[in-house]
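On to chain A.
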Amino acid sequence: MDIIFIIVSVFLLLNIALGLIRVWRGPTIADRLLTTQLFGTTGMAILLVLTGYLEQLTLLNVAITFNVLAILLVIGLVQVWKKKKGESS
Partner candidate 1 sequence: MTDLPISPYPALLVGLPILMATLSLFFRTRGEAIVGIIGSLLTAGLALIAFVEVTKMGTVIHILGGWEPPLGILLRMDPLASVFIGMTAVVGVFISLYAWRYFPAQEATNGRLPLFWPLWLFLWAGLNGLFLSNDLFNLFVTLEVIGISAVALAVLSGKSPALSAGLRYLLAAITGSMAYLFGVALIYGSTGTLDLKLLSQVLEPGTTTSFALLVITLGLMIKMAGFPFHFWLPPAHSSAPAPVSALLSALVVKGAFYILLRLWMEVFGVSLTYAAGQLIGLAGAIAVIWGSWQAFMQTRLKLIVAHSSVAQLGYLLMIFPLIILAPGVTADSADWLSPVWTAGIYQVLAHAFAKASFFLSAGIIIMALGHDRIESLRDLVGHMRITALAIGLAGVSLIGLPPSGGFMAKWMLLKGIFLSGQWWWAPVVLTGSLLSAGYIFMLLRLAFAPSREKAPFRPVPKKLEVYALLLALGSFLIVLPADSLVQFLESSEIFGSGIETILEGGINGND
Partner candidate 2 sequence: MIKEVITVILLVVGCFFFLAGTLGLLRFPDLFSRLHALTKADNLGLGFIAAGMAVYIASPWVAVKIFFIWLFTLLASSTSSYLIARFQKEQEQTKNRKE
């Protein structure tokens, strides 16, 4: 069973690595933000898998923190950049 967990974690990590290409390509800031979404979700998946693998239930708390962080970043970006537009107009 452990080997499955390891394979799945490695697969998901590679998935993250693949997603990095989007950060490079851009082109807009929203595209880049999408990848943080990807990291957030995939990171949570890895954490869930590790919860089973390491049998440490407290990792779920880390997962929730990841989640919270992702939404904070998105709202941050949207609001902060909207204000910029408001200022310039």
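On the choice of candidates, all candidates are chains of the complex that A comes from, given by their letters.
In this section, a residue touches a chain if its C-beta (ideal position, glycine included) is under 8 Å from a C-beta of that chain, and two chains touch if they have at least 3 such contacts; residues count from 1.
From a predicted model like this one, the values you see are computed outputs, not experimental measurements.
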Request  = Please find, within this complex, the candidate from 1 or 2 that touches chain A.
outcome  = 2
Request  = Mind listing the chain A positions that touch candidate 2 in their complex?
outcome  = 1, 4, 8, 11-12, 15, 18-19, 21-22, 28, 30-31, 33-35, 37-38, 40-42, 44-45, 48-49, 51-52, 57, 60, 63-64, 67-68, 70-71, 74-75, 77-78, 81-82, 85
